[in-house]
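If you scroll down you'll find the structure; I have some questions about it.
Not every chain of the complex is shown here; the ones you see sit where they belong.
Going by the order they are written in, the chains are A, B and C; count residues from 1 in each one.
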Amino acid sequence: MTDIVTFGETMLRLSSPPGERLERARELDVRVGGAESNVAVAAARLGRDAAWISKVPDSPLGRRVVDELRGHGVETAVAWDDAPAARLGTYYHERGGDPRGTDVLYDRAESSITTAVPDELPVSVLDGAALFFTSGITPALSPTLAETTSALLGAAARAGVKTAFDLNYRSKLWSAGEAGDAYESLFPHVDVLVAAERDVDTCLGREGDPIDVANGLRREFGFETVVLTRGENGSVAVADGEVFEQQVYAADTFDAIGTGDAFVGGYLAKRVSGGDVGEALAYGAATASLKRTIGGDVAVVTPEEVESVVAENGGGISR
Amino acid sequence: MTDIVTFGETMLRLSSPPGERLERARELDVRVGGAESNVAVAAARLGRDAAWISKVPDSPLGRRVVDELRGHGVETAVAWDDAPAARLGTYYHERGGDPRGTDVLYDRAESSITTAVPDELPVSVLDGAALFFTSGITPALSPTLAETTSALLGAAARAGVKTAFDLNYRSKLWSAGEAGDAYESLFPHVDVLVAAERDVDTCLGREGDPIDVANGLRREFGFETVVLTRGENGSVAVADGEVFEQQVYAADTFDAIGTGDAFVGGYLAKRVSGGDVGEALAYGAATASLKRTIGGDVAVVTPEEVESVVAENGGGISR
Amino acid sequence: MTDIVTFGETMLRLSSPPGERLERARELDVRVGGAESNVAVAAARLGRDAAWISKVPDSPLGRRVVDELRGHGVETAVAWDDAPAARLGTYYHERGGDPRGTDVLYDRAESSITTAVPDELPVSVLDGAALFFTSGITPALSPTLAETTSALLGAAARAGVKTAFDLNYRSKLWSAGEAGDAYESLFPHVDVLVAAERDVDTCLGREGDPIDVANGLRREFGFETVVLTRGENGSVAVADGEVFEQQVYAADTFDAIGTGDAFVGGYLAKRVSGGDVGEALAYGAATASLKRTIGGDVAVVTPEEVESVVAENGGGISR
């Protein structure tokens, strides 16, 4: 029986070496990453049974994604796409530094997952699972996938599997208005909302004191828990009338990509194994800070490392 | 004034290291390659003024292609595609060894060039050119591009620019029947036909003694010259009632990709600078043999090196 | 339910780059390998449910082994050794070329697995398995492990799990006499014997016509099947009065290490999925030939690739 099941796209990531521009690089570092599999990897590495549902090409690149996730201990429940033109989403990545930021160049249109329908996915991995997670990237990838996302969230909810959803707004995929509408249509199936404060403002038009915003969302949409991530300002969560706050743990950043997913993975791993919301926020923040020191999208960490960060750094306060 | 102008797609090539499978590689070597730009590079490096017409995304990857070709001395006459989803064709490449061959995995659908129409291309580079070259890959990429290919070949022919065409059949792009029909519709605009013996058989249904086949094609379609490449068996050409034969120069193969394009580039470079067909075959064969010793799609050679291979190895006989 | 369960040590492999001696190398390539996990990887990649039982340090290096095997789809059933001095067996590897051979330098003494006893191993993975495999390396590693090997083979045989054993004589671990005695003490638990012709001669003192040798072994020890591998001379098998012969498929060798394990993995995968002994020999030989083209100890192949080698190359004859 699985603790955490996630659903979404995982891409090939091709990065130029430090100080080298994509335009000129002669070698690219290869990794795989995607919000939902990043969450699954973090959870699996922190001791949870984690699975990931997706659709990938039946090609060396598709197998690479599966190999890498399995290597981290994630169960891969995939539909293999054997269409001749089946393609894996790809993104090119260039690390910057002021005044040049990190650059991400997507090449993900028409990837295999954009055609995924519930019937072809091995969704039986959801049976008896404790929690189902997906993010707002998934419904943005295609109308088909928007429907499939809704169907999976609904089925999970009906089967008594708790559901968690991270807004993860991507302006290159859709407009804020489209995203906001889509999110709201999914919220009836969602128990736990995770959202960047900025996305809540941009897509749902809510700003102000973060605790007020979180409480407002919770009341309006009936979430069990709302977690707001606030960048350098840490995170807050509201649940059952309680409020939790967590600071960021300082980190020397080697690679910032995947920090948010590491936070979610740590948070959910702790919640699923019985931690309270405050403990889970600390666990998520510690996982995120460790992720920053590591190349690639995923948090290659151990539970002992996460716990050591939490222990040495004190942590959040619950009021 | 340009000697040789080519038109076609150039892709990003991502190769796994020796002995490493694409499924597992952690680093990929980055090159660029495409049949028509490979021909242009060979011609430019052998001292001709060479230009390449194409359409590429206005992105680091599109600029990379342009940088690399310019670096070899090719004039790049490109339409920059600034559509947000503009993409550069890509191919993944894995070198094998018996009993595992070299593997090529295309990810080129919907690339920028597939939408190229004559009006947006900087075709003025053709004015006064000596020769225009494209291959059978170009019309295979999209119906739009098939029309554009025909239009450019026609315009070149009408403007008195000699035209050369290499069948270059790709079974992953279209069927032999589709290809054969398309080729034949273009032949009226073509002066010099280059073709692999195998493609002539597969797509045009002609087999038998290569000189007979070449003569048959020449008579039927009115080509000025027909060059048949025969793999390890060398090449033959027929022109003006003369027959030329050329053997292959032995080579230690480091990377076989682009060998045929190097042959065409060497052949055309020599013809354009006044060599006869026999000299051009030798030049092409020498360029091709050098290419095999070099990583990447293009023949990083000098005229001196090519001439040295021709001189030391004797060469073909003209009857 | 698992098809194939293997038991043995997997080591870290550190290789110097081509042309570079271990004494001078500034970078080492890192892989993992061990006879029994190599067999499990081949079987898993060829579509079988495969598991591997072992004991590894609870350290980054132990996790690395587990990650890599899981990545190939092998279920890892390991006892984690959290002793402070727990160590992973290591070997250094230098590719040569005539007149200098490939050099292997073991640093494997006192590794975690040498202390493994049945009670601590997650042997329940054997329940209902189709086949259990280990090799003659395992009992050579320590007296404790010799006992554990015997216990596992015996338990498997008693539970109706078929057993296979590859002599795999290592002269650096024990003498031919010690090895021969140990092998013979295990044979009563073994159904399928795989052996290099050379090891049979060295350790069991049998030489001569390979079919006679195989039949002799089969008669004396009551094996169901005996497979003899004969290097460049291919392989023979005897079973139920039938004799099978298989030639080697020609290969460009990039890395010869693991060739024998790939053969065994391919052979067992085919047998477990219903192939007859002759088909299994061909499958094993094809897997082995592909392995030679790939860096590392394991056969990173697909069933389609193996089948293509078998199909194109004809194969062995059954008399």
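The definition used in the following text is that a contact is a pair of C-beta atoms (placed from the backbone, for glycine too) under 8 Å apart; a residue touches a chain by one contact, two chains touch by 3 or more.
Keep in mind that this is a model prediction, so the values were computed, not measured.
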item	value
3 chains shown - copies of the sequence in the complete complex	6
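Methods note: only the chains that are shown with their structure count from here on.
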item	value
Chain C against chain B, contact positions shared by both copies (same if over half, else different)	different
CA centroid of chain A to CA centroid of chain B, Å	45
Whole-Å gap between the CA centroids of chain A and chain C	40
Distance from chain C to chain B - Cα centre to Cα centre, in angstrom	47
Residues of chain A touching chain B in the complex	14, 21-30, 59-61, 63-64, 67, 84-85, 87, 90, 92, 94, 103, 105, 107, 109-110, 172
Chain A - residues contacting chain C, complex	67-68, 70-73
Contact footprint of chain B on chain C as seen in their complex	249-252, 254-255, 286, 289-290, 293-295, 300, 305, 309, 312-313
